[in-house]
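Working notes, beginning with the structure itself.
One protein chain omitted, others in place.
When the chains are written out, they are named A and B in that same order, and each has its own residue count from 1.
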Amino acid sequence: MADPRFFRNAGPFSLSELARVAEADIAGNTDETRTFVDVMPIGEAGPEHVSFLDNRRYIAAFEKSRAGAALVHPELASRAPADMALLVTKDPYRAYARVAAHFYPDAAVDARIDSGAHIDPLANIAEGCRIDVGVVVGAGAEIGPGSSIGANTVIGPGVRIGQDCRIAANVTLQYCLVGDRVMLHPGVQVGQRGFGFAPSAEGHLRVPQLGRVIIEEDVEVGANTTIDRGTGPDTVIGAGTMIDNLVQIAHNVRLGRNCVIVSMVGISGSAEVGDFAMIGGQVGVAGHLKIGAGARIAAQSGIMRDVPPGAQVGGSPAKPIRQMWREVAALEKLADRKTE
Amino acid sequence: MADPRFFRNAGPFSLSELARVAEADIAGNTDETRTFVDVMPIGEAGPEHVSFLDNRRYIAAFEKSRAGAALVHPELASRAPADMALLVTKDPYRAYARVAAHFYPDAAVDARIDSGAHIDPLANIAEGCRIDVGVVVGAGAEIGPGSSIGANTVIGPGVRIGQDCRIAANVTLQYCLVGDRVMLHPGVQVGQRGFGFAPSAEGHLRVPQLGRVIIEEDVEVGANTTIDRGTGPDTVIGAGTMIDNLVQIAHNVRLGRNCVIVSMVGISGSAEVGDFAMIGGQVGVAGHLKIGAGARIAAQSGIMRDVPPGAQVGGSPAKPIRQMWREVAALEKLADRKTE
Partner (left out) sequence: MADPRFFRNAGPFSLSELARVAEADIAGNTDETRTFVDVMPIGEAGPEHVSFLDNRRYIAAFEKSRAGAALVHPELASRAPADMALLVTKDPYRAYARVAAHFYPDAAVDARIDSGAHIDPLANIAEGCRIDVGVVVGAGAEIGPGSSIGANTVIGPGVRIGQDCRIAANVTLQYCLVGDRVMLHPGVQVGQRGFGFAPSAEGHLRVPQLGRVIIEEDVEVGANTTIDRGTGPDTVIGAGTMIDNLVQIAHNVRLGRNCVIVSMVGISGSAEVGDFAMIGGQVGVAGHLKIGAGARIAAQSGIMRDVPPGAQVGGSPAKPIRQMWREVAALEKLADRKTE
């Protein structure tokens, strides 16, 4: 079970309730009132646990699992042990996410403005917010209902935060508008000056950065990620986009909806990324490029040209992923030959 | 116009005032008393706006722009629409930086020590400083006149900060001396122990790090960048150097004057970087190397040997940039041939 010092288990739940939550069908004539106390990985689960099979790599473990119940794809249901209750669904991982969240629901916001928070009289905090100790909220800032702000986070003047947001501790927000249900992890820095200056032999002259950061609804931003404000246009993070830790988003970047940006990616100024693009870890994207919707970029790629929608690219400089692998193989062969 | 919730427009200004600020010449017999209300990109500007042309890519947009006035290079002035007032200068981008800063001047420091700041009685805060709530200033620390320190920033004992500095929120400064007019963005960490230890099979033994970080005047350091203190020698950031977000500067590194270090660069211990060197995003520089003055290093390069002054290098391991591109082309051809 998850460590009770950190997580509160809301179970047990009956099989029928879990089927409803999972949006799955119960297979065979199982006892629907049977109860389960927790979620558990397939190799560790016992009769009182519900598990899931999402990856064909784990079929062998599934076949000998002691799990009392499992979320499973219809095509793999026949591989289950005889006494396992089955919750059949075409998307077992998504169903698992729902079941796990049912056992371990997010804690409700304990609405309260700590007396040790520093809130400007001209700020506007809606009902039902939790503002922790040490939080600083500037003049004209607005925080929507049901949002929580972690300790020692600093929210600059005029910043607007939507409802039901989860802003962690030690975050800094400036010059930005944040939509509903946005989750920002600790150490996120949003809205500082972009890296803009007129270079010259006399010394570089800073160019005013007159735009904002717009974070649309349902975005998640990982720990210590940085998002600079625009130079005049805004920097925009589209709805539903997931950003991992230690990512750099430069000024004027526009990320589409439901993108996935893995850790340590750097996206240079004015680049545009289409909806549902997936960018692997440590990728760099040069300035002013366009990454098409649904593109998939392999980890550590260096993107120096536009990427068409749906394309898969890799390498530095990046090229179509099959070409990249052909080049890797060709070079390997060449080096082998030379040393013979 | 820039969002008035975040930016205050100091205009309108007359053409003659803008020419003076821009250090530009008014072309033709334009009405010098005509006023302008804002800066605006060339494609969006209207008759009441001043814009600029800095990049030949935008000549077509310039030719049909509705901007009332534009900063332009003498060679391109003839491409302007007939009714556009021209401010002619050999460096339109630098002139734009001055004009934009004239419309949107940095807010004056609202000199005040917040009662919720925690300042050691043995610290020395000069006149005209702004110290925000939650700031911690240790014994013996000094802050020069006109500097501002953002909320919840922690300044360790003995740290010295010059005048007119802008230290953002959630910064940590230890064991460092900071010059005048330095700008540090949120989450910058300066002066922690370098990564120094004597490795051994019994366990690694920490080596005391007895140096400091010296940040000279007019340096800018981006959000969540880390700069370790030296081992005995100091870590030094030369005057006018611009450092982007999420950069790592290890112990004993010496950066020259007016360098440009783009996001996610890592510079290993004791490396030296000459004046005006430009290092692209995600570059890694191995320890103890010398990067010559004016060198230009392409993004994602891996520097494993010294780089001569003025050289342009790229790739990992890095080589002269033309050679790198030759190798990229040769490998592409080789892989094509093999699959025919």
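Please note the rule applied: a residue touches a chain if its C-beta (ideal position, glycine included) is under 8 Å from a C-beta of that chain, and two chains touch if they have at least 3 such contacts.
Predicted model, so just to flag it, every value in this text is computed and none were measured.
Touching the missing chain, out of A:V133, A:L289 or A:I321, is residue A:V133. When you scan B:M264, B:M278 or B:V313 for touch with the missing chain, the hit is B:M264. Remark: the omitted chain is touched by one listed residue; of B:R94, B:R166, B:R212 or B:R296 this is B:R212.
Even with one chain removed from view, subunit B keeps its contact list with that chain: residues 118, 134, 136, 140, 152, 154, 157-158, 170-172, 174-175, 187, 189, 192-193, 195, 197-201, 203-208, 210-212, 224, 226, 228, 232-233, 246, 248, 250, 264, 266, 268, 282, 284, 286, 302, 316-317, 319, 323, 326-327, 329-331, 333-334.
In the full complex, subunit A touches the omitted chain through residues 2-3, 5-7, 39-41, 91, 93-94, 96-98, 100-101, 103-104, 116, 132-134, 150-152, 168-170, 183, 185-187, 218, 220, 222-224, 240, 242, 244-246, 258, 260, 262-264, 276, 281-282, 299-300, 316, 328, 331-332, 334-335, 338-339.
Here is the rule we use: only the chains that are shown with their structure count from here on.
We define each chain's centre as the mean of its Cα atoms; on that basis subunit A and subunit B are separated by 29 Å.
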